[in-house]
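Just dropping this structure here.
Every protein chain except one is present and positioned as in the full complex.
First chain written, first letter: the chains are A and B, and each begins at residue 1.
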Amino acid sequence: MILGVAYYPEHEQPEHWPIDYKKIKEAGITQIRIAEFAWAVLEPRDGEFDWEWLDRSIEEAAACGLEVVLCTPTACPPIWLVEKHPDVLPVNRSGATVRFGARQHRSYSSKHYVDYSMRIVTKMAERYGSHPAVVAWQLDNEFGGETKFDFGECSLEAFHAYLAETYGTVEELNRRWGTVFWSQRYERFDQIPLPAKIDADVTMWQNPSLEMAFAKFSSLSIVNYARKQAEALRPFIDGRPITTNAFMFRWGDSVDWSKLFDGLDVVGMDIYSDKPHEIAFYGDACRGVLQRPFWMMEYGTGSRNLISEMELLKDRGCSRFFLFKAKPFPWGQEQGGGHPELLTLTGEPSANYGVVRDYTERHLDYIEPTEAQAAPIGLYYHFESSWSYRISVSDHIAYADYMVDTVYRSLYDETRSVDVLYTPEHIGDHKLVIVPLHLLHDAALEQRLSEYVQSGGRLIATTDLFRKNGDNVFLTQVPELYGSVFGWNANNFVTDSIRVRPSGGVYTENRYGEGKAWFVARDTSVEEWQALIAKALL
Amino acid sequence: MILGVAYYPEHEQPEHWPIDYKKIKEAGITQIRIAEFAWAVLEPRDGEFDWEWLDRSIEEAAACGLEVVLCTPTACPPIWLVEKHPDVLPVNRSGATVRFGARQHRSYSSKHYVDYSMRIVTKMAERYGSHPAVVAWQLDNEFGGETKFDFGECSLEAFHAYLAETYGTVEELNRRWGTVFWSQRYERFDQIPLPAKIDADVTMWQNPSLEMAFAKFSSLSIVNYARKQAEALRPFIDGRPITTNAFMFRWGDSVDWSKLFDGLDVVGMDIYSDKPHEIAFYGDACRGVLQRPFWMMEYGTGSRNLISEMELLKDRGCSRFFLFKAKPFPWGQEQGGGHPELLTLTGEPSANYGVVRDYTERHLDYIEPTEAQAAPIGLYYHFESSWSYRISVSDHIAYADYMVDTVYRSLYDETRSVDVLYTPEHIGDHKLVIVPLHLLHDAALEQRLSEYVQSGGRLIATTDLFRKNGDNVFLTQVPELYGSVFGWNANNFVTDSIRVRPSGGVYTENRYGEGKAWFVARDTSVEEWQALIAKALL
Partner (left out) sequence: MILGVAYYPEHEQPEHWPIDYKKIKEAGITQIRIAEFAWAVLEPRDGEFDWEWLDRSIEEAAACGLEVVLCTPTACPPIWLVEKHPDVLPVNRSGATVRFGARQHRSYSSKHYVDYSMRIVTKMAERYGSHPAVVAWQLDNEFGGETKFDFGECSLEAFHAYLAETYGTVEELNRRWGTVFWSQRYERFDQIPLPAKIDADVTMWQNPSLEMAFAKFSSLSIVNYARKQAEALRPFIDGRPITTNAFMFRWGDSVDWSKLFDGLDVVGMDIYSDKPHEIAFYGDACRGVLQRPFWMMEYGTGSRNLISEMELLKDRGCSRFFLFKAKPFPWGQEQGGGHPELLTLTGEPSANYGVVRDYTERHLDYIEPTEAQAAPIGLYYHFESSWSYRISVSDHIAYADYMVDTVYRSLYDETRSVDVLYTPEHIGDHKLVIVPLHLLHDAALEQRLSEYVQSGGRLIATTDLFRKNGDNVFLTQVPELYGSVFGWNANNFVTDSIRVRPSGGVYTENRYGEGKAWFVARDTSVEEWQALIAKALL
């Protein structure tokens, strides 16, 4: 595993760079991650670029033996861009414009935002793409962090285009969304609103099919924008790897990772947690996307169990580990008092500086694994099912929390990796595959699960499996695998027939081909999950 | 009691109608309630009507032996109307327009809304008014449900007209509202704002007299609109009864029932509760308005105690009982998974299908009582006092909850009906009349209560009786019945003189004429109420 740290040369006087670099290097760190939010410093005025400081800070890093991961600074459009083209700013669910002054104040649907941000990305690529000290690229910062959804005009227009492409005709959309309900019938795509709040005296909400379409569109907007940045870099970077830093689902899993990382080279992630099972989950979740080693792009230096957590992630396939961050910020929204970073505000080593240095001196091998091991158990994560539960008012479930704190916690053992699966193709020769809360029907997955069990796999699914279609509409027919795989032959979904929860939460247990399948309750407890998993692994 | 169920023919393929009708009929149900939200299907484009599907679905219902209660679909103006006349949309307390996409997105003060909705109502009346299968009409759906108050321009204009009519001159309004306080003095009616939020750094609120005037205006707007619909129907329906479905006060008692049902023929209501005393209260509350049998327009089929609750309501005067609903909605805001309806999403009988069928086979008489029995105890419900307590910031009380969960619960016995009284004339020869939280003075009620006690009645009132006038302003003189009826002769209101709560909450007990009267604390507990009521009934 390679060790890195976030550094902000633009925050320091140039004469401090070598001092800081030296202290970083002495801690056994070999890479720095820089330029993340530096747009206004790199392009202080429209079309006027200032590379001098970045040139020099990279040179000095290289001189100190540090390699550089360069970030595109697109999460923070400068004031001159916002002033010139106000449509750069997104609009929130309540209809208020997200103002300048924080970060992620950008609409992925604004042509101006896209054009201007691609220009700075391309300029950076041209200048640093083949720089020997620049070893990798990070796109933007935490896509979909502060701004997940955009309710502005540019977004509305792009959404109408998305709907037209997806549904073909408005009649088809009406049919699939059931707009006959409450006279919601639309006559043209351009009448369809974004699902902003409808605050009457009682809070109302929009059609769940509209919400789902908007959730898909919003994820896709980010995915497409990220791909565009990657495509802009490729011609200049000579095969250097591109990643981005995704974040914990607890902060929102609104971007489909399997699509986001599809066009990138490495999965990158930021974790801020003190729960071992949660940290382990994300390690497994990162490795699963591309079934390759991954990078930890931000990890709080101040953790009280930093070393054991580094080991936990390394064991799950982490090949580069970037601490956040070298020094505290004295100003700005993330200003802080001092000791959780590598150095304190006064420039002294923090408590964990020594911890890191000791570790790198004794243990760090600096070898990057290039392949990841498959695990015996697979856990299926489905973003769109998560969105369906998030959208639901009467049956709201915090899907990600359930996956992490109930199912994964039931599975968790420090030494046991689990494969987090995102597509039907990810199901390999696992001994056991668990498919919790997979509410939305997916014909390919239905097919793959059948094959998997028939050829000997063990399968546990919750009883809400495939109850809705991709438009977030309930099915009115029971899918075929209910009968074949699970042995459920009634013309009703499971909980519609059986209203009393069975002991242990297990509704059905069925042999199919060489394998076996179980239907369990959604509200299965950690203890019940553990008992069932133990049984299924026998 | 007659049994019915809500059905949405527009949600189904026509070939499913006879299948569903047959299943409904086989459960012992004889009426269906239809067309509630079907405006966009009945009038897909401005002035173009499509009756064919409704004609046919009614014919087929009749052919299956089902009668029809037809609903006006006015709670859901179609997109074309909203697009053509945006003033159809109401505005909420925060100043945001209530958008298209849910229901009740209509301003009762919008001329366009009124005109267009009256046109569809009139067209329906012309076509189906004398149809032999159509046996009754329901107006709209849950008036004042999602939209109780409208802070838009049309509403503001109508409110100014209401104030001018009510107060005559702005000087009179200034005097009665006490606008000398905080320099609130108005010079013209058109300067008076709707009582929208005033969010300074500390949340402020508007003059309580303005709030009260707006509460009365808002109730009246709905009452007048409902009457207008009823008047539009009358010429065509040959005496068939008209109702509407009011709802539980827990969801807001902002519409004065005694005025709403004054122009209609039957009281109709929707109940969603699992508390027997609450269900019983609403049975009594419905019967009381017109002192006649009433209809339950919506009752959740999925209730675990459906039969006993049906009996509870039947015993209190329910003459028609409509289940909600025949089938789950697969899409839309009320989409659901399956079993609480009569049929599941796959079309199979739900668990309660059998319960209903068994009940109708064994017990249901299908006889509608035409008169209601008076009960020995009267409980006075005063909408405007409830609004005064809702408006109050420093002395806020959830009036309806208190009536239901404290006073009525103290009275509740499965077999004992109570008369809920709404006007002085409703006080008959009851043994006991209870008047809790009647904050606003009403000269006619003062007069009637005096006569009632003098001629032998027992009266319990809380000590806040008649403390304010109809402008929501505190009286500065003690009303006459304090001395005569209650024996309270001080020149102060009760709690202004006696600051220590007496044991049992009883402040005074007084013989007057042949009867007796008690003043009790507002915060009297259920146990204390029970003790006092027992004593008063001796």
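Simple rule for what comes next: a residue touches a chain if its C-beta (ideal position, glycine included) is under 8 Å from a C-beta of that chain, and two chains touch if they have at least 3 such contacts.
Everything quoted here is computed from the prediction, not taken from an experiment.
Colleague: Using the touch definition from the top, which of A:G332, A:G456 or A:P502 touches the missing chain?
Modeller: Missing-chain contact among the listed residues: A:G332.
Colleague: Out of A:S350, A:S410, A:N492 or A:N510, point to the residue that touches the absent chain in the complete complex.
Modeller: In the full complex, the listed residue that touches the missing chain is A:S350.
Colleague: Kindly state which of the options B:P18, B:G65 or B:G95 is in contact with the chain not pictured.
Modeller: B:G95
Colleague: Touching the missing chain, which residues of chain B?
Modeller: Against the left-out chain, chain B lists 94-95, 177-187, 191, 193, 195-202, 204-210, 393-395, 467, 471-478, 490-493, 495-496, 499.
Colleague: Taking the full complex into account, what residues of chain A touch the chain not shown?
Modeller: 10-11, 37-41, 44-45, 73, 76-80, 83, 90, 92-94, 96, 98-105, 145-149, 251-252, 328-339, 344-348, 350-351
To be clear about the criterion, only the chains that are shown with their structure count from here on.
Colleague: Using just the Cα atoms, superpose chain A onto chain B and tell me the rotation angle to the nearest 5°.
Modeller: 120
Colleague: Using the average of all C-alpha atoms in each chain as its centre, how far is it in Å between chain A and chain B?
Modeller: Chain centroid spacing, chain A to chain B, equals 48 Å.
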